[in-house]
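As you look at this complex, bear in mind that one protein chain is not there, while each of the others sits in place.
First chain written, first letter: the chains are A and B, and each begins at residue 1.
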Amino acid sequence: MPLATLPTLTPALPEIFLAIASMLLLMLGVFSSEENNTRTVSYASVLVLIVAIPFVGLVTEGRTVTFGGAFVTDTFAVYIKALVLVSAATAIIMSKDYLKIQGIERFEFPVLIVLATLGMMMMISANDLIALYLGLELQSLSLYVIASFQRDSARSAEAGLKYFVLGALASGLLLYGMSMIYGFAGTTSFDTLANIFHDAHGHVSVGVIVGIVFMLAGLAFKVSAVPFHMWTPDVYEGAPTPVTALFAVAPKIAAMGLFIRVMVGPFGELGAQWQQIIIFISVASMLLGAFAAINQTNIKRLMAYSSIGHMGYALIGLAVAGTAGDAALQALGVQSMLIYLGIYMFMNIGTFACILLMKRDGRMVEGIDDLAGLSKSNPGLAMILSIFMFSMAGIPPLAGFLGKLYVFQAAIQAELYALAVIGVLASVVGAYYYIRIIKVMYFDDPVDELDRGISLEMKAILVVTGVVIVFFVFYPVPLLTGAESATAALFHK
Amino acid sequence: MYIAAVFLPLIGSLIAGMIAFVAQGAVRAEDTERKKRLDLASQLITCGAMLLASVAAILVFIAVVVNGQNGTVELFTWVDSGSLEFSWELRGDTLAVLMVTMVTVVSSMIHIYSIGYMSHDGSIPRFMGYMGLFSFFMLMLVSANNLVQLFFGWEGVGLCSYLLIGFWYDRPSANAAAIKAFVVNRIGDFGFALGIFACFFLFDSVSYDTIFSEAAAKSTATMNVFSGEFHALTIICLLLFLGAMGKSAQLGLHVWLPDAMEGPTPVSALIHAATMVTAGVFMVARMSPLFEYSDVALTVVTLIGASTAIFAATVGCVQNDIKRVIAYSTVSQLGYMFFALGVSAYSAGMFHLITHAFFKALLFLGAGSVIHAMSDEQDMRKMGGLYKLIPATYVLMWIGSLALAGIWPFSGFFSKDIILEAAWGAHTGIGQYAFWLGITAAFLTAFYSWRLIIMTFHGESRADEKTLAHVHESPKVMILPLVVLALGALFVGILSVDYFVGEHTVEFWKNSIFVLDTHKALENAHHVPIWVKFLPLVVGIGGIALAYLMYMFAPELPKALASGFQRTYQFLLNKWYFDELYDKIFVKPAFYLGRGFWKAGDGLLIDGVGPDGVAAAVQHLARRAAAMQSGYLYHYAFAMLLGVAFLVTWFLVAGA
Partner (left out) sequence: MIIQGLAFYMFAAITVAAGVMVISARNPVHSVLFLILAFFNSAGLFVLMGAEFLAMILVVVYVGAVAVLFMFVVMMLDISLAEMRAGFLQYLPLGAMIGFVLVMELGIIGGSWVIADNVDKNFVAPIVAMKTTNTEALGNMLYTHYVYYFQAAGMILLVAMIGAIVLTHRKRPDARKQNIGDQVSRHPSDTLEIKKVSSGSGV
């Protein structure tokens, strides 16, 4: 057996950078003075994540593969990684006050987020089943830990444990599916798999299909799509709020990216087989996200259902991408999904920034009732939260509306009319609970005032996300072209 | 520079808006000192922004029109989706730049005037914010380089018009007028939007350059409408013209404009005289490359324009509210502009648009000055003898009226003259129709203008003691803008007639207006019989004379006429019964229909089965869905396995 030569490392530069940086951050945390090492490490982590963005951006076009085909970098990866890095960085920024209030300021928190981000980036760049699994586990393991980061709170510990056990089950399903695929093809490489399925012209044995079903189940768990969503509300509610803010955005986007990569890449030719499943989980997620949220009283739990619903809408794009044999249509589906995810990121970051500002007498509150009368006590915050809620509900001309418009349009083009109709109906039902929050803020009798005072970082996050949501309709081009070139990387190899 | 001209008003308006909705919200009611300061800040910022914008606009005007540069500025791509692709752009041809200059100059004068006029109002920043926002939208409208951006501005000015008519929202009549304006405009906008869709359907583009360059090629294209084949450009032009009718208050859709006088007077001057209502005229001129290929559309434009001119003039003769008289005169003058467009004399129409903007703004602001002096009295029957008390306003009103009546050498003379000559010069039946109605309307215009002046300023005062004691000349901040506008009313016509419609017309307009070689109305206008040239002036003087006769020297004559021709008088006083007619045909049936739908359809059928039923079902489902979340780990794990089992089974069964 010949010894392999040293693989080119440049495509994996951002990942290598993050890996080394995370270890340096650990050292920084250990060796700096104990009073403010969390602050120091937090700022350093944000810096690391931000510096990683230009590293990621080194790829402008084309597709590079390294590590014996296990790792791929292309514009698609760049797009998703950029979103993930931004959302992870904002999650760290947003966590600062919260950790202090709850008395859980420990420098491992930002480091674990950096490590989770590393896992996400490895997932996104996975070009092999093993690489996929390792990235996924690195991400998940870090997230399990930070979900129970507030270890003295029973809720937080429970959230972490539930997430861990169910995540292990999902990983089991995923691995089982992978082993079936491997048993058929004798390879774990995406490129080889794609070739095999291409030669098979969409006719493969039922074992492969069942293997794909198992893999889908494992991946659907990560994006919390129905019926693999059960962990989401409990974990969102139990975990510390900045962790929830992270969960709602970065891992979701990364897992969606992985979902696209796997489904459109190796299994792209088998679209006819898996499209049905995607349609099913998409419809189920949209409906559950719309209905189950209605009676919630805790805003974090509500956001859990909201994100389940949003994942349902995004999966419409993937369902369109399952139209085998029509590359243009597939590209349209993926593109609409990427746009949706980009908008989803901004809406969720903004909303969670608002949730993190819900404090009374220096303590965090998270009931929807606590927002009553916010329009009087803090009109600015009430207005910007209303903007996010309207956007989530899909009210034109806000960005959330356009995101939905793109995926529904793609569904119509793919003649998935039922999917589009159900999507529209679900967003009508969903609008109820989003707008209820606005009603509570503007029309309900005020309870005790929430604390005023917004830190500069939070203000910046609110303003930036708010501006993006409101003005997207006037200048959507950056996101559109980004999504377009990302999609191009998947379909023109 | 161009960007500054368009966006400065927006910035000013946003700041004023922030002051109105954020800063003043935080000020306690008793803290009048602070409120005053914020008021002043908003006034200074918006006026400053407008003045800077007008300076920028004049510089752009010089660059584009005098130096012949192409001023088009592309900001950024707006939509790029399939074949639908367009940008935010500022078009830099003569037509656009001319309008931008006019809008910024007039608007900044009116902004300054508002400082004085609105000084006693409680929500000055809000007012200034709306005005600035309106100016921005108007500038967007005129500087658009594609139909969608035009529509953006079009709807934006509509919105601002609604907000400003209903500015005093505690008055029910202002609210009603605002809603009426909005609804009537909606009818026009509906046609306008359809016109844009049809344009995109025909040309596969909404950008002006593409549409204009392909218009000739598509001049014989047809379009399937309600399963009949029609000439495509005619359909498009008629739909677009419907939009113009709504916005420019042409006969049929004019009913909102007189009611819109409920708004503050600066609003009437800016929106409902100088700028927004002329958007329709501008749009038709802008679309001249399309209209030129549709004789039917041009005929309709002429017909509607001429009829509007005479209709509004007759009604204007009997109105008693000082602002309504001017409002009807605006409708009438817009009619002039439209029939000028209809006979392909676009440049004449635009010329009148510009001169009209100056003298009509002047008249409105003058009327505002009178109202201000009379402690908000608008009824002319309660005025009289004011010329000694407010001499400056009196002189300025004279200048405005002379311009309106078309007396040499005031601006109105030149523009109105060329329109009437062009109508004659069209040598068509419809041209003759427009010419004779226009002449009659010119006579009536002069008549009602002097009726207004005499009733307001001369004779015995009919006001009560208290009001009279308060009468005072307006402050300088109000008079100065009036003087500027008066200068415009005096000199714009005589200075620019050669450029607009005279010998330099080609190098002035360049390619921004398109006229087919076969449409020679404007050329012929310079070679009409001598009596045609002098008739407008003669009837104008005649109208003035008649007004003097009836209201100065024989004040009992109008009453006698009114009682003698009771029916005619009532007919005119009630504005040809348009409102009553619409009420009978549209409003009442709509109410009946609505009530029927509400009680029977909505209440019984839909609510019973629909919302209430659906809502109950949704609540039920929501409870069920939430109940699935038991909190037990093994339930969750079981649900996942169940899901996998279901999917696998599905595939085995479906695959088999």
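To be clear about the criterion, contacts are C-beta pairs under 8 Å (C-beta built on N, C-alpha and C of every residue); 3 or more make two chains touch, one makes a residue touch a chain.
No experiment lies behind these values; they were computed from the predicted model shown.
Visitor: Can you say which of A:187, A:295, A:409 or A:485 touches the chain missing from this structure?
Guide: Touches the omitted chain: A:187.
Visitor: If I consider the whole complex, including the chain that's not displayed, which of A:149, A:190 or A:231 touches that chain?
Guide: Of the listed residues, the one touching the omitted chain is A:149.
Visitor: Write down which of A:10, A:36 or A:205 is the residue touching the left-out chain.
Guide: A:205
Visitor: Determine which one of A:21, A:46, A:86 or A:196 touches the chain that has been left out.
Guide: Touching the chain that is not displayed is residue A:196.
Visitor: Over the whole complex, note the residues of chain A touching the chain we left out.
Guide: 1, 3-4, 7, 12, 19, 23, 26, 67-68, 70-71, 106, 108, 111-112, 115, 118-119, 122, 130-131, 134-135, 137-138, 141-142, 144-145, 148-149, 151, 160, 180, 183-189, 192, 196, 200, 204-207, 210
Visitor: What chain B residues would touch the chain not displayed?
Guide: Interface with the chain not displayed, on the chain B side: 634, 638, 641-642, 644-645, 648-649, 652.
By our rule, only the chains that are shown with their structure count from here on.
Visitor: Please compute the C-alpha centroid of chain A, do the same for chain B, then give the distance between them in whole Å.
Guide: Those two chain centres are 48 Å apart.
Visitor: Which part of chain A faces chain B closely enough to touch in the complex?
Guide: Interface residues on the chain A side: 161-162, 165-166, 169-170, 173, 206, 209-210, 213-214, 216-217, 221, 226-228, 230-231, 233-234, 273, 276-277, 280, 288, 291-296, 379-380, 429, 432, 474-477, 480.
Visitor: Per the contact definition, I'd like the list of chain B residues that touch chain A in the complex.
Guide: 22, 25, 76-80, 88, 618-619, 621-626, 628-629, 631, 633, 635-637, 639-644, 646-648, 650-652, 654-655
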